[in-house]
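First up is the structure itself, then whatever we jot down about it.
Note that one protein chain is taken out, while the other chains of the complex remain in position.
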Amino acid sequence: MADAVPHHQQDENLPLLDGIHQQYSVHLDSFDGPMDLLLHLIKKNELDIYDISIAVITRQYLDFIKLMKELNLEVAGDFLVMAATLLQIKSRQLLPLDDQEDPEAEEADPRAELIRRLLEYQQYKEAGQLIGARALLGREVFARGAREEFVAVAQQQEGPLEVSLFELADAFRGLLARIPVESFHDVAPGDSLNIADCINEILSLLQEQDTIQFDQLVSDELTRERIVVTFLALLELCKLKLIRIFQGEQHGSIWFVSAVATELAEEQSTYAL
Amino acid sequence: MLSELSAILESMIFTSESALSVDRLCDLLTEFERGDIKSALTDLVNSYQERAGGFELVEVAGGWQFRTRPTFQSYIVRHIKTRSAKFSPSALETLAIIAYRQPVTRAEVEHLRGVDCGGVLKTLLEKHLVRILGKKDIPGRPLIYGTSKEFLEIFGLKDLKSLPTLKEIQALDEHPQYERQEELQLEPDKAVPVEGDLPFPDKREVEPCSESQP
Partner (left out) sequence: MLSELSAILESMIFTSESALSVDRLCDLLTEFERGDIKSALTDLVNSYQERAGGFELVEVAGGWQFRTRPTFQSYIVRHIKTRSAKFSPSALETLAIIAYRQPVTRAEVEHLRGVDCGGVLKTLLEKHLVRILGKKDIPGRPLIYGTSKEFLEIFGLKDLKSLPTLKEIQALDEHPQYERQEELQLEPDKAVPVEGDLPFPDKREVEPCSESQP
């Protein structure tokens, strides 16, 4: 008998719930709000949107909210606000028109405002569907995938953009991550580099050539120590305003130029954002 | 054989990361006449049309860009990941309202949809599809929203005028002179700059028509 009780209970609930189930068998998730639900009910009942039966719609709307509650779905406040609106319209329809009131100020049909909102909502809902059905970039259509390789170089020659300290540090971090752990241990403690030497090295290189690429500075001996020292040297040079740092594009190569040489050109150029 | 100018334009559009406008092309190619640039562009578009290849030259977000034809989607996705451009019905609804009604406040969007739109609006802002245009000169100074250039780019629209025309609303009753959303206290004298350009039919001018009901 122990399991007969729930069975019995279920049987009792079945007819009612079945009825609701049949009437409103829809994806409960799929309503984007009370307006959407109302439009669905209007279509379902084949009602004329310009002449909806508030009695029918209100009843079915309230039944639906009840169903949501029965299914333990959280009924959003928006749905309850609409329920109150529907009930208010329904009650206003029942009341005789008060002759004392200014007929011009009051809408003759209490449904008018709701109908207007429904029509407008329907318009945007359909427009949204039309927009969503378009061939979207990144979904149905695609732009060119590859980048032109000479562009970064050309950029550096023609007019570089400034790069932030963050991007510089990020490039440094990326470089450190690329170095195999073994090379870190390979560094003999005796022949360690110092920053001053490195600064002089960079400055003399800048006298020979206008620009230096960050990777170029560390390409000879790709060790953790070398990179750290070079990086610190560059920061020091930056702080002393002896060099300027540029990056052609996002995540592109980082270039250095002597700050003294670019000063003149800098003054003439305007910054485009 | 293409003309020299067509080939130049083609190379510039091809390497550009985003759509290139005619204005921008004219600025960059000072040695050519604007008229020549425009006709060379038309030649290019036609040549791609005739060719019926894997991609074509299209006008989006006020500029020109090469894009693949939608037909080849199934082949392309075999080797590249699609940028998850998934839009829920509520996101599309909200986007449509903002696109057609801009500049628009959150309250106006919520009134039309009958539902809270904060979350959807935030997602659209984060995806750069919607942007804050400023504040409305009414009490409370609410933020006003509009669509972005990215919106036009992603949805492949030339401009806002290319939005699909809204279904006309049949005039309701004998009171066609209602104020739109009077309870929101929109300033009727406040001119909405873009609205005239939108395919949104002004309700006051819409004639009653016999419309088939859905």
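Think of it as A and B in the order they're written, each chain with its own count starting at 1.
One rule holds for everything that comes next: contacts are C-beta pairs under 8 Å (C-beta built on N, C-alpha and C of every residue); 3 or more make two chains touch, one makes a residue touch a chain.
Since the structure is predicted, the reported quantities are computational estimates derived from the model, not experimental observations.
S.K.: Taking the full complex into account, find the residue in A:48, A:148, A:197 or A:215 that is in contact with the omitted chain.
M.R.: Considering all chains, including the one not shown, the answer is A:148.
S.K.: Of the residues in chain B, which ones touch the absent chain?
M.R.: Within chain B, the residues touching the omitted chain are 1-2, 6-16, 20, 24, 28-29, 47, 50-55, 66, 68-69, 72, 75-76, 78-80, 106, 116, 118-119, 121-122, 125, 132-135, 141, 143.
S.K.: Could I get the residues of chain A that touch the absent chain, sorted low to high?
M.R.: Given the touch definition above, chain A has residues 6, 9-10, 12-14, 16-18, 21, 23, 25-30, 43-46, 62, 65-66, 69-73, 77-78, 80-81, 83, 142-148, 150-151, 154-155, 158-159, 161-167, 238, 250, 271-273 touching the missing chain.
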